[in-house]
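What you see is the complex with one protein chain gone and the rest in place.
Let's look at chain A:
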Amino acid sequence: MTTFEAILLTIVTASTPLLIAALGELVTERSGVLNLGVEGMMAMGAACSFAAAVSFDSTLVGVLAGMTAGALMAALFALAVLGFAANQVGSGLALTIFGLGLSGLIGAPFVGARRDPVAPVDIPGLSDIPYIGRLFFEQDLFVYASFALTILIALYLTRTRSGLTLRSIGENHTSANALGLPVLRVRFLAILFGGACAGLAGAYLALVYTRFWSPGMTAGRGWIALALVVFAAWRPGWLLIGAYIFGAATVLQLHAQAAQFGVPSQVLSAVPYLATILALLLLSLRHGRAVGAPGSLGTPFVPDR
């Protein structure tokens, strides 16, 4: 493996958890619900997936456990914001704090355990393409899943009836309700989907990225995923670009340090944030019009009001 390929591989690993978590949040937000609990759901996904993977010695069981844990956390959030029309910002923050704490408790017996790396899956033919072949076609299944998810979500939102329903509920839940659309049901499913994605991102972090569990290991990635959704203007394609720019800048600044370019490391550490904001700003400027948030984002919906 050349150095170039090695660097690109690290970038893929750094970007994938951000992309997966952000995709889930994007769907949730498109339905009009702001869930600030991504960090907590991700931590729960990481803890539960690692615990299950070690206990049953199976990565698949681990992944399923991680997604389930994320979805269960999301269900709790849904109960608060849909069932009781609670404040979404407050409930989301509470979910993050709760998730970080509970994940520490669940993961405690597994502190110090380790897992072997997940074997990459080679796509014959495509993996022989120079440079990008091994990069994109000899990866673990999570990476393929993240690409597939991006495409499927983009198609779902723009090309299907159900996607249109979800978007219209996100834009104006009162009108959608008047049209007879099932606002709460769609939102509930969107929240669950967001939770499962955050759980999957957490599973990736614990099973592939670090291969051990330690409390607080998400280290703010959930918040970055949230920010990416905003800067990508709620579009899956831009989200992919944003996540990879962020991942690339994070890894490249470390390489720049090792190569001793003489730029202060504090400045380099800020590069991922600046680069991502700049790139996505330019993207949205080029589009000519300001891209706004879904109209009903963050407002509770109470039927018959």
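What we mean here is this: a residue touches a chain if its C-beta (ideal position, glycine included) is under 8 Å from a C-beta of that chain, and two chains touch if they have at least 3 such contacts; residues count from 1.
We take it that contacts and distances are computed from a predicted model.
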Can you pick, from "BMP family ABC transporter substrate-binding protein", "3-isopropylmalate dehydratase large subunit", "MBL fold metallo-hydrolase" or "Sodium:solute symporter family protein", the UniProt protein name of the chain not displayed?
"BMP family ABC transporter substrate-binding protein"
Which of A:S55, A:N87 or A:Q257 contacts the chain that the document leaves out:
A:Q257
Full-complex touch with the removed chain, picking from A:G83, A:P182 or A:G216, is A:G216
Considering the whole complex, not just the chains shown, which residues of chain A touch the missing one?
3, 6-7, 10, 13-14, 17, 104, 107-108, 111-112, 114, 117, 205, 209-217, 219-221, 250-251, 254-255, 257-260, 262, 264-266, 269
